[in-house]
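Shown here: the complex without one of its protein chains, the others still in place.
Here is subunit A:
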Amino acid sequence: MNKQISLLYPKASCVIRRISTPRARCDSELQPRAKSDPQQLVGVVGLEVHAQINSNTKLFSGSSVRFSAPPNSLVSPFDASLPGTLPVLNKRCVEAAVMTALALNCTINKKSLFDRKHYFYADLPAGYQITQQRRPIAVDGTLTYSILGGKKRSQVIRRTSTIKQIQLEQDSGKSLHDDLRSQTLIDLNRAGVGLMELVMEPDMSCGEEAAAAVRELQLILQALGTCQANMSEGQLRVDANVSVHKPGEPLGVRTEVKNINSVRFLSRAIDYEIQRHIQVLQRGGTVQNETRAFDSKSGETIPMRDKEGLQDYRFMPEPNLPPLIVYEDNASLPTGIDACQAVVVQEIRAGLPELPSIKRDRLVQTYGILPEHSFTLVNEDGLVEYFEAVLKATTKEPRKVIGWVTNELVGHLKQRDMSVSQSPISPSALAELLERQESGHISSSVAKQVFQEMWRSPGKTASQIIQEQDLGLVSDATQLHSICQKVVDSHPVEVHAIRNGNKKVLNKLMGLVQKETKGRADPVLVRAILQEKTS
């Protein structure tokens, strides 16, 4: 599934990779919250995240789940709410929710219930959504994420948000409004796809925190495989509840911001909304409790007209689904229950993959790299694997390899909107290049030149390029002697300074020699020769 999507939509699957934690200012950044001015209005942010479950079929029907299939091609009688059809719960969706809940340290409710939430909307064919209002599948979890702070943004600050609950529910269809012909077209392909709704407590204070939390959540979901978590494809949808207050006082009136389709926009939408609330209050106005949409073009939020008015959802238990029971372990399965029909928490726990935070800690400890580098590695899909593959094929120290991967490689990839798997330079090719440098065959500046050449001509090895363009170090002593002599002769002032004890000036002379040799001179040899000639 994963592969298929990225094959079909290589462009779209990159969008997410381009997004790193945005660098918006966060007032509380690095300041312990207790210290902030009690008279100052501060933002309070809570998120509601809808994560589309990565499953072959829908939550209550056997229709396939696929992004961008022809309209209404993935619709069963149940999805179209034909009368007499009944929901049949998809075990995979339950397992995905349990796995996600475990990864987020939730308490799993061994018994959960389904409810109907009623409202009329054209893309909700039954007139109600099946959700879990009274007793969701999981409660009381945490999401730990980090933001980068400090002057150079190299300090990692850990934050934890509380997850109130995770509930299973149905996705709706899609309405396509044709304003020109004033008609609405309905596509039910998405209707009935399984969603996990994560309701988070309002314990964040700015866009940057929310963005970092959501980015971390994306990585967790992708590591688990429970959601592809691509925001631009709507697999992950985030609504933000925003209010402002003075610390210690009750929360202000909140607004809900919807229509946010990237992590970057999430941050901008929240910060815009917090500022808007503050401005309204400072002007002496009152904030309206309303739903607003984020307009990514203007960077503003605007009231959503069709969501106006109070909805009474008339919740009612879903009578066609018995309580959902999950079991702690195989021993607790009641007799007569088919083991392959049961969801067993212990089995799912045992199958949990390495989570991003654990992976980052491991990378820092194993390879001695900086924490911020571990973020870069884990943020890009496949980059850790790339990095580790390079290490295997080179004797160069990890701390010296990391820069090549996080700066050269990622820089080139991002410039061209490419994913790691699309890199024209394979890990072994990069390793070969680094080996040539490590063995003193080429200088580091030449190595960068060779890297660019390798990028331009995929398939050519570093050795080929070095040979073809004669980039190998000049280590012929006679040749270097004569070049060094020329430099020493033409720079009497510098030579004088060196002889008076200012050894730093030697570096300038070295640079001039490298300029002459286009960076190919063996620096160790050059230094020795120059030292000799200036002593």
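Everything that follows uses one rule, which is that a contact is a pair of C-beta atoms (placed from the backbone, for glycine too) under 8 Å apart; a residue touches a chain by one contact, two chains touch by 3 or more; residues count from 1.
Convention: contacts and distances are computed from a predicted model.
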Complex member absent from the view - protein name from UniProt, among "Radial spoke head 3", "Glutamyl-tRNA(Gln) amidotransferase subunit A, mitochondrial", "AP-1 complex subunit gamma" or "IBH1-like N-terminal domain-containing protein": "Glutamyl-tRNA(Gln) amidotransferase subunit A, mitochondrial"
Sort through A:316, A:477 or A:524 and give me the one touching the missing partner chain. A:316
With the full complex in mind, choose from A:113, A:156 or A:186 the residue touching the hidden chain. A:186
The one residue from A:67, A:128, A:265 or A:367 touching the chain left out of view is A:128
Pick out the residues on subunit A that sit against the missing chain. 77, 80-89, 116, 118, 120, 122, 125-128, 184, 186, 312-316, 319-322
